[in-house]
Structures are given as C-alpha cells and as structure tokens.
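With one protein chain withheld, the remaining protein chains of the complex are depicted in position.
Here is subunit A:
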Amino acid sequence: MTVIHDRPSNPAAGDADRPIGYGRIQRKEDPRFVRGKGHYVDDIVLPGMLHGAILRAPVAHARLVSIDTTNALAHPKVVAVITGNDLLGLKLAWAPTLSADVQAVLVTDKVRFQGQEVAFVVAEDRYAARDALELIDVEYDVLPPLVDARKALDPDAPVIRDEIEGRTDNRIFDWEMGDKAATDAVFASADVVVGQEMVYPRVHPAPMETCGAVADFDAVSGKLTLYETTQAPHAHRTLFAIVAGIPEHKIRIVSPDIGGGFGNKVGIYPGYILAVVGSIVTGRPVKWVEDRSENLMSTSFARDYIMQGEIAATKEGKILALRTHVLADHGAFNATAQPTKNPAGFFSIFTGSYDLQAAHCSVTGVYTNKAPGGVAYACSFRVTEAVYLVERMVDVLARKLNMDPAELRLKNFIKPEQFPYANKTGWVYDSGNYEAAMRLSMQLAGYEDLRREQAEKRERGELMGIGVSFFTEVVGAGPRKHFDIVGLGMADGAELRVHPTGKAVVRLSVQSQGQGHETTFAQIVAEELGIPPEDIDIVHGDTDQTPFGLGTYGSRSTPVSGAAVALVARKVREKAKLIAGAMLETRPEDLEWEKGRWFVKGDPSAGKTIAEIAMGAHGTVALPEGVDGNLDAEVTYDPPNLTFPFGAYICVVDVDPGTGQVKVRRFIAVDDCGTRINPMIIEGQVHGGLTDGVGMALMEIIEFDEAGNCLGGSFMDYLIPTAMEVPDWETGFTVTPSPHHPIGAKGIGESATVGSPPAIVNAVVDALAPYGVTHMDMPCTPARVWAAMQGRARPPI
C-alpha cells in the first residue's frame, strides 16, 4: 500500500504521546563535526609513526627494466624503500581482488596503467617521503597501450595480462541474463524497434577525503591494528587474513570517521597493503594517505560501459521488450567490488519499471591499460548504468512515436497489483506504486505548464528542455545464498545491550561515511524499545568491538543492518517481557507492550519500563528459568530478498544557443524508500545524489589520450559541481513499505545518483530537439552540446 503524505510511518514526530523514534531529529554525530572534532584517518598520530609515499608509473604500459633505490635509501630521513621484488619474497607482490582476479601491489614485471604503484618509501615525515620518490631511478621499456575498449578484442591488441599463463586476449568475461530467443522473437514481430548506442563514461567518486591508512603492527603480540578508510571493515579483516597470512584474530581494522565513500572505499588498495608491509618491515606505525591525483588516477573508478540498446513496442506505445549488449571496460585488473556471481553487478535490472514480455542482456568485460575498479560512485552495483540505458531508450522510443515521455512511462509501468513482480531477468520486485510517484512528480513540477512554456520558448528560438526519468533501484544484498563477496555471505550483524539504568549500546557491522548511522540506528531502537535516541550509543567501524557483517555500500545499511537492529531490539523486547512477568508476578502472555513498557492487560498502572526491567535483569529479581541476567541480544540478518526503492524525477534545463552551456533550472525528485526513519537525513541523501547526477551528466569524465595518459587526474581537470551549478532541489515522496523488511524500509543512499543522470540528459536532448538531436552522450559539456547542435554529436570514447 502506498501512502502519499508526510510521515505516514512517523507517529513520533511532533506527537506528544510518542516523543521518540522516527522523525526529524538532529544528528548525534554533528556536535563533533561542527567543532572540527571529527576523527579521520589522517588525524591519527601514533608514537614513532612514519610516513609512506608511493612512486607511481608515468606511463600506461611498459616493461619494468630496472629499479634503483640506492639514492633514496641514502636520504637521511628515509627508513625503508620497498619494491616489487621485495614483495615477491614475501609472497605479497600480487593480491587477490574482490572479483576473483589478482592485482599487482607493486609492479614486478610490467606497468599496466598510468599511476600504477611501483615502489613504496617509508620516511620520518610526509615531506621527506615525497622527496625520496624523486631519488628512485626506474627504467621502463614502453609498450603500445590499449586505451580503447572497442579495440580490446582485436587480434592485434596488446595482451595486457600476459603474466597469466595461456592468456592470449583481453577478454575477462561474457555474461548474459534473460531469454534471448524469446526476446528476439518479440523484436521480430514488433511494430516499432529503435536502437541507440550510448556510452556511460568513466567517472570517479572522488570523496573529499582521499584513501589512506595507518598500520600498526605489534611484533611482540603479532597483532596488526589497521586504521583505514574503508566502507567494509569486517570484509577487509578477513581478506587481510587471507592476503597477508596474519591470523584473523590478530587483525583489528578500525574505520574511524570517513570523509565520504560512495563506493571508492570498498576495495583493498595497494596503499593499504603497503602501509602494513611498511609497519612490519620497520617495526613502527606507518601512515599512508594518497593525494588527490593518486585518488583520481588509481583508485576505483565507476561506469565505463558502452551499451547497445534496443527497444521494441507496439505503434500505440506499449513497450514489449528490451535487449542490450554491453562492452565493459574494467581496466588492467578485474577489481570490481560486487557479488561473486554477478560480474556485471545488478545490471540485469535494466528492464526498469516496465512490464515487459521479454528481455535479454549480455555483457563482455575487457582489460585495458587503465586503472582498475568499476563499481563505485553510489552505483548500486551498476543499477546506475541499467537505469540510464532503459530511461534513455524509453525517451528514444517516445521521440520515435512522437509521444510525451511521461505519458509513455505511465502507459507501461508495472501496476501496483502486480507486486511482488517477477521481471524477465530474475528479479522479484517487492513493492511499488509507480504511477502515484510519477503523478506526484508531474504535479510538483507543473508538468503541463512546463510543456506550454517550452512550446512558447521554442517559438522564440530559446532552448528549454524537460527531462523525465523513472527508476527502480535494487539494493540491500543478500540474501546470502545468492550474494557473496569472495565467499562471504552478504549478511549483517547487530548487538544490543541495555545497561542497568536503561541506557543502551548498539554495535553494528556497517560503517558510516556520512550517512548518519549514529542517529538513524538509534532511532530504530528508540522506535522499537522506547529508549530515547540520545540514550542509545552506536558503536561501529571497529572489528574488535562489532559483530561481523559485510559493510556499507550498495545502499545496504538500512535494508540489511537496519533490519538487524530492528530485530535485535524486538528480541530484547521479548526478553524484557519475560523478565517483566517475573517482576510483576504475572504470566508474560498477560502483558501488553506500549512505548517503552510492559503492563498488565486491563491494568495499565501495573507495568515496568524498559529501564526498570533492565535494572531487574541485572539486579536481584528471580529470573524465569532459561533467562540470563541481562537485557542483551544479538542478531545476524540474512535478508529474504532485496528491496526496490523507486522514484520519479523531472529536470528542467535551459541551453544557451550561443554557447551550448546547460543550466539546470529546476529538478523535482519524488522518492519512495519505503518507511522513512529520519526525513532530514533522507532529504540530504537525495540532494547529494542529485548533485552527483548533475556532475556526471554535465561535467565529470575520466578521459585518456592515445598514449594512455589520464586526463582527469586533478580537480582542475575532473570537474565536480559547486553550489553554482546546481539548483535548489525540489523533493517530494511517497511511502510504499517493503513487505519483507521488519520496519518496511528500503534504503535511499544511491537512489538519486542512479535516477538523476537520465533525467538531465533527457532534458538536454529534449532541449536540442529543434536541432534534430535524438541522443547525445554524457558529459553534456558546452563543447559537446555545441557539437551536437551542429550535427556532430560524438561518443566521448
């Protein structure tokens, strides 16, 4: 059931009877941040700490001929210089990736992308470590680079991974989903078939805090403490145990405050491993923090999909089928962070929000001489690419049929009564009411008025565009049986302890990078137990103090860990019932629950609050048989299905006909993330994602020249929206709870990043319709828009 009004699930807000739980409250983490008292990795200073710096390759593809570290070692402040050969001796030269490949920690044989790690200097201070990089002499034998993914499978293409025995080409995988024969049959008999190639260029999450680590190996105890910018501390601990051979109980990963993640901080980068090696080698703590160019050139990029889309429909506009083939550029190592069985992530949800007869997708992944990565930038495991494909294709179809793009979508949505809805590529959507969200978005935008305004402006030669997109997200992986990362099932744990005085601590397996977990997770417990959020402490980001779980990415914190927290609170509530029964000398089944207390049915004056019960549990109350003397519980939550948030976005742009400059004048975003915990935080997540969308659609791209030089290696080259390029966002929402999630929540972190780029590009293409433009690829920079206006639209790669 969909509710379209403010806070349907939020009886707490402003209601004197329920002053706690869900609702707009200030964030518990903010007092430290506004005082400059956040504690990030680079703020950590340990006694005797050294500083590491990485020498990186200046070229994209080259044999390593020789490396001479003599002069660097002679620097008075240099303590150690580590090369690939040193790592070979330690069996650490290559590390497993999250995608069953290996990645060089330091180059031993061949450079495979510009910016690749070649040597690691450890010195007494940050400046000396950088100075010493200049003193290392490296000789390279430069090889022809492979930059264009379209040429990766040519017979004469250089073989990038020639260290793998028997490898003669650059193919990583071929993967497909859906019924090809059925899809082809629908296409063969359809009234209308349109195709469009579209490129989702390589972009970068570029969190404000770059990646870094402080490694502290205690040679006496054998224990490694690693402070790391990671979104997945527990998964990292297990992987470090496997990579470095350190027993898992001797590894403690601490992820302190993180200055933004967006998927950039999921993988294990060579820098982290090198900090560990540096600490082991020197016997002192070692800090490594990359600079901005290192972040942009070597850590996990996003997208880089070349997609051939085709859509089949009746002449009346009933969409029948979709098919696509994708060429996926994974860079020099397959290091995407995604579930093991999904080499293209969740791209197969490219059927979007529409009720189709058939669909088929195939994806070919290839190596190129570029940095590895691929799943990042709030992409929900490549739902971003999938949504872009389908939402552009629907617009291409609308143009072909001369139909309004909003009307075409309304005509083809999956209907509310069809949920749970099994799509043609194996997903079962949990709940949705797409038409309601679309109509609300159109109402907020004043859609009809906008179209009238556009018509008037076109008469005058002004270029105004209105873009529509509708997305269905798929987030909250597991279930464990379907989704794992290097064998670790995608579940999450939560532990809850209620102290004797009724205050509580919750320990989470997920880690916040700004999402406000310390607030929202306390609100979930508050709603379930009646303990005010300010009386609940949230512990996260330290593997020695928290239960195991897979971490925060793919919008999975609320769908998975949020469920774990709700369930662990309910477990405590049930235990409290047993103890309250003993305290009130009544049978538990005669008790009734209300906001924070159990009372005797029919006698509300006879009751015990959670605080009284907690004191009883830890005190001298004679406990029922089998009940431990505490008010604690723990849960590991294995989701029965993913959750499927959705939203309807409308973007209004003005294009300067003289310069091709695009101005986003308005952006209306209606989101449905199921039950809403803190509307302020949800709104913030949406705003951030919309800004990502403006960045990708209009300015962000990591390009390479023919020699393999990265052209997006600094913030002077890789442009990110400032306050001047984005409008004052207009948001609205509907609420369609997830039927299987304990509190009905679906997750919101990546919705706007996923949903907004097609709305913006659709708006730009709409604006350029008078020029006959039917498609242009991102980024819609003035030069590229101008070229499109002259009939010279070109893909960026």
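The definition used in the following text is that a contact is a pair of C-beta atoms (placed from the backbone, for glycine too) under 8 Å apart; a residue touches a chain by one contact, two chains touch by 3 or more; residues count from 1.
What we mean here is this: contacts and distances are computed from a predicted model.
Engineer: Can you pick, from "Carbon-monoxide dehydrogenase small subunit", "NitT/TauT family transport system permease protein", "ABC transporter substrate-binding protein" or "Nitric oxide reductase subunit B", the UniProt name of the chain not shown?
Structural biologist: "Carbon-monoxide dehydrogenase small subunit"
Engineer: Using the definition of touch stated at the top, determine which of A:114, A:691 or A:781 touches the missing chain.
Structural biologist: From the options A:114, A:691 or A:781, the contact with the absent chain belongs to A:691.
Engineer: Please identify which residue in A:170, A:515 or A:675 touches the non-displayed chain.
Structural biologist: A:515
Engineer: Which parts of subunit A are in contact with the chain that was left out?
Structural biologist: Residues 4-6, 12-14, 19, 23-40, 42-43, 45, 126-127, 205-210, 257-260, 262, 291-293, 440, 443-444, 513-516, 519, 532-535, 679-681, 683-684, 686-692, 714-716, 720, 722-724, 726, 728-734 of subunit A touch the chain that is not shown.
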